[in-house]
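A protein chain is absent from this complex, but the other protein chains hold their places.
Entry: subunit A
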């Protein structure tokens, strides 16, 4: 056994003292403080004890505990407690104190930093009246705490003068030979200076404040309320902006179709990757493409940019032919059927396309063939023969998806013609072992067939030039850049653009008249043809790179087609096409713990979302809240309920509702006069800052991050109301009433700002809020101007409308039912539209279903007892915590019900004590 220590390290003091006190047989080795003794720790950590088993102990407290135990003195519970206290409470304070004393020369600050821990120790020692911390004999705890205090007590302004018990204990321990000898070895009489080089290597202690704002280990939403320091200037600037009031210029005009680029405006063309028609889109498709693009398009419109948002279904290709065969329909019938399904789903999700088209149109043929001929004329197409599998029985060449066989890499028996699902490797269909035609199960033969290839290598340098410019001036997500780079790094190869199929855009070349374009060549051209079906002046968008900025939204698997292949087609065609300026790709969204599978009924597909009874706005909110932005994320029912209940209901909805209710109940529905004080200006500054962050992030399409700032504002607002208690002040004297007025007025204006910021995310709720507040339409463009300007848009005297709650609670049992329903356990034949636990069939408008759950009761006065109210508030909070804990643990229902009853009773008492209407809010589901 060997103990490794270094000079000047206070933790080594503990270990050495313990070693000497216990007399355990063990070698001691002094090493340089930078030596990495413990093999698995990346930072040098000392002391370290190499145990006989070969394991290492690197915690000084664990070392002390071990040495005492080997010597027959096991730690008592009290000893455990002191050791834990030392590690979690004393050490952080000591780090702070030593940092100031040793590195900053402020030894006078030491006693302040250590005041708390010293008091705790003094109290405990004087109460117990024993010579040592845990009783009559020395324990590991005594040595560990002694070693903590020894350096600062030996050499700083810190004295233990009035802390008599502590002083007596410290002197008693310090007098032990073990301690004296350890101190001499580690500090060599140099006092604090002996620790200087050790301290320099330690990370600067974090102040408790910055720790709270940068937690790695917490739910960001709950902790981001950490106070930001607001400067005087910020407060004054915010107050000045506030006083400016609304713009006189008219709000963003209603869209006039067809939208065309305008001189002197920011003209933004937004596309969302075209969803493939043969399937119902799932949540991943929705968040990855259309919903993200929709939020940005709505936002741009509110910012006053000239936006055009197009999308449509991608309808050609083998998968459609396959599906048609399965359902016994023609490909055209399949497309018609599923195009309608897609349309209605996006409509339900309130995806506000300017035009939602499809790729099976004449324009598509016209434009695709034009691009083809231009590429052909310019020598960017080459001919080659390809070996392909052909099923003689079905009389056709087999597309990759129509072949199955044994994977040549991993021998997985059901590998597809393009990829193996087991090992994930890409496969050339002719390399499959024992290939089978998926349709008739016959063995296909290898035939060669002539095809056309896009000569990507020839276009590579042009492409790189353009990419260099686009990625450096535009907003490309990191994954988009990285995927593109890796494609270029591997070198481009010619890519086949033709297929032996019927369902596709025909290749116009006489030598290839039996063939169609491969979907990857064809599909992106859909953006152009869909726009052409929207307006005959489509070239003003697509052949106008100087006036138009193009944003492409997609999931990351689509990146190479948008960043490499399609740009090459357009560059090669040399017709001044608008190329992508900003490429926004999401990561993957995972679903709970299992795989999404349509066939097994697992997961949520677009058409089912509305059957959940959860409003479209709430779906949008949650999907955007977990948007896989920068990293993968997961959809979970429980989390959705949690976010709905904690963020929408208790935070956002609660704040907006309270603000409105105060105006209604206390000020007859008219916004009161506001006299801003220091505190109000501080709040304005905080809110303005959040608004500015929101705008910066939205401009950069950080949609998920921007959403957090909206929620921060309502958190600030709730806190502000909580601290100022307008419901109490309104009953006070003139100045108090005036204060209640200001707080109410500021709050209701923040509610108005929130409605504006929410608009891209939750359009229906946003509109409901503005209707309730009777907000002037110009509030939108005013507040989203420039970097964001938070003005007073509901001035004194403004009459608001009827206020009602915005959100409804999602109950655990409801969520549990949904989880089961979409978890694949249900028999297939169950009627899909059955709404068991679902209340309020959802529609786009039902986001504002009146739900009394958060209604703030502001009834008539009973006997108000503030002291009792305070106690009861505490009791309610504790009981609430208990109920939540029980629910989280999935305790028995009867137990929960009993505790909930207690909680409701406490709340009733609290309401009485606060002088509110004690009638409990009506139960959910029973509409008033």
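Basically, a contact is a pair of C-beta atoms (placed from the backbone, for glycine too) under 8 Å apart; a residue touches a chain by one contact, two chains touch by 3 or more; residues count from 1.
Definition applied: contacts and distances are computed from a predicted model.
The listed choices are "GST C-terminal domain-containing protein", "glutathione transferase", "Calcium homeostasis modulator protein 1" or "Electron transfer flavoprotein subunit alpha"; the UniProt protein name belonging to the chain that is not shown reads "GST C-terminal domain-containing protein". Across A:32, A:53 or A:104, the single residue that touches the chain missing here is A:53.
Across the entire complex, the residue among A:35, A:69 or A:785 in touch with the chain not shown is A:69. Interface note: of A:634, A:673, A:723 or A:802, the residue touching the hidden chain in the full complex is A:634.
If you put the missing chain back, the residues of subunit A touching it would be 39-43, 51-53, 55, 57-59, 61-63, 65-66, 69-70, 77-78, 80-81, 83-85, 87-88, 91-92, 206, 208, 211, 214-219, 276, 282-285, 288, 319, 418-419, 519-520, 523, 555, 557-558, 561, 587-596, 603, 630-632, 634, 636, 638-639, 881, 885, 888-889.
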